[in-house]
Every structure is written in structure tokens, then in C-alpha cells.
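Structure incoming, see below.
For this depiction, one protein chain was excluded, whereas all remaining protein chains were kept in their positions.
Right after this comes subunit A.
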Amino acid sequence: MSTPGIEGRLFGAAMLMLPGEFRSEYGEEIRVLARDTVREAQSQGAGSARSARTRIVADLLLAAMREHARKESVMHFNLAGLGAGIATAIGLPMIVASYSSYGFWGLVRGTGAVVGFDSSDVAVHPTIVLVGALLTAIGLLALVHRLSAAAAATVSTLRIAAVVGCAMVGLGGAAMFAYALPTVSPWRGASDLVGSILLGAGFLSILGVLIAAGVIAVRTRALGALSFAPLAVVGSLALLLGVALLGFASGVSMEVFLRGPAMVIAVWLVPVTSVLLGAGLALTPAPSGAQSRPREPRPA
């Protein structure tokens, strides 16, 4: 497909969507065949050539999806992964919910009410942090456990960072609980300071683990087709942080800003990407766990 223009660019983009291995083996042949097909169609008129180009691009997109799906045949549902997946999907959003009373806070409050939580209770936020930190630790450890291609030292470092980071967030929540108590204590100010430091440092540690594990996962396809999910979570958290900082800097009333569309989208992206990461864990067996089921040989 030598003709430049939008169709040529679409063809190039569709080619890029094919799995690298498939592209390197058949990419040149596909280009030649596409070129010959379009050349032949051109002899029947411009409309025919345009139709041929469109059909080729659509077919390549479908082929890209098919080839990726076949390539990820190791992905299948596993019960241990499901537990870790649910923990991840819930844990990270819970930590974010503990920072903010907006976004999906209504959902958190409603869920808490079902189990008898009074959302006005000072213990609610710290409890959410503690549970969120525990669930996040389970999820991060499961993620790191799937990085079998990484060096042992890297895996150990990530495990330690995940546990320490989540522990810091949990302890930060506990310290904030001491701060939130109505009783006047000389340690109140110190609790606030320590809580803030622990929450901030723990959050950064979790972010660091997600970045490192995300890069390794993408390189080694550790989570199959969902290997991008850890970095998607990082992106959503970074966006949330960026939007929040922009809100502080803009001088707009925080009440107005936090309820604005930018913040709502940023907040909701965290649970969405966390669910993706959870799905990645649920669909990818741990290296020492369930093995992939052998597939029946079928031509297509």
C-alpha cells in the first residue's frame, strides 16, 4: 500500500498493532500483498482502490486482535489470581478514597453502611486506609510474584518495597486516627505530622513498585494482554495527583474544584485501572501455580 495519505497512515498504524513476532515474520509479505491488492483495485477505479484499502486496514485490525489473543493463550482464569485481583481492584481505590471524600466516596460510604459503618465516625477513614493498605499489599505481592523473568534481587527489592510501602500507608492511617480523636492530646500535632509523612512516603513507595513492576511486566508480558495495567494504574494515580495539585495552584475554591469534571474523571480512573490490573492478576497464573491448559491443535 504505497499510496500516501490517511489510508497509508492507517495501514501503518494497523501494521504496528500486529504482535511484533508476527510482524517481523510476515510483515514484509503482508505489505507486498497489500500493495498488489491495491494496485489491482486501482485498475478498476479510485473507488475500488479506496474500498480495497479500507478492507485491508479493517482486516489487519481484526487480525491484530486475533493474533494477540492467540499469543496470550497462557492467560486463563485462576482462583488464586482472582483473590489477588479482587484485593487489587478494591485496595488501591480504598486508599485513594481515604484521601478524598469525593469521587466514589458515596459508593464507599454506602458499602460501609451495609456492614454497619457510620461514615461520620472518626474511625472510618483510618479503617479504610488500613484495609486498603492490606489489600494493596496482597495485590502488589501477587503482581511481583508474576515477574518470574526479573532478576531475583529485583523481585526481592520490589517485595520489600511493596510491604514497607503498604505498612507505611497503614500506619499513617493509624496515626491519622490518633489525630482525628476528639480528645485533646499533646501528641496530636505530632500524630498529624507523622501520619502525613507515612501516608506520603508509603504512597510514593507503592507508586515506585507499580512503575518498576509495570515496566518489567510490559517487557516480559507477565500479565499477558493486560501487561500494561500496572502502568495504567500509575498513569491514573499520576493524573489524580496532577489534577489535585493543579486545583491547589489554581486558586479555585477546593469545594468547587473537587466536584469538577477533571477531578471526578481523575478519581474514577483509579478504580477503572485497578480493576484492569485485578483482571490481569486473575487471568494470569502465578509461575508456580496453575499451569496453562494445553490447547487442542486447531488450524484456526
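Everything below uses one rule, namely that a residue touches a chain if its C-beta (ideal position, glycine included) is under 8 Å from a C-beta of that chain, and two chains touch if they have at least 3 such contacts; residues count from 1.
Simple rule for what comes next: contacts and distances are computed from a predicted model.
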Out of "PadR family transcriptional regulator", "Branched-chain amino acid ABC transporter permease", "Cytochrome c biogenesis protein" or "OmpA-like domain-containing protein", which one is the UniProt protein name for the chain not included here? "PadR family transcriptional regulator"
Among A:10, A:56, A:96 or A:240, choose the residue that contacts the chain missing from this document, as touch is defined above. A:56
Residues of subunit A in contact with the chain not shown: 14, 18, 22, 25-26, 29-30, 32-34, 36-37, 55-56, 58-64, 66-67, 70, 296-300
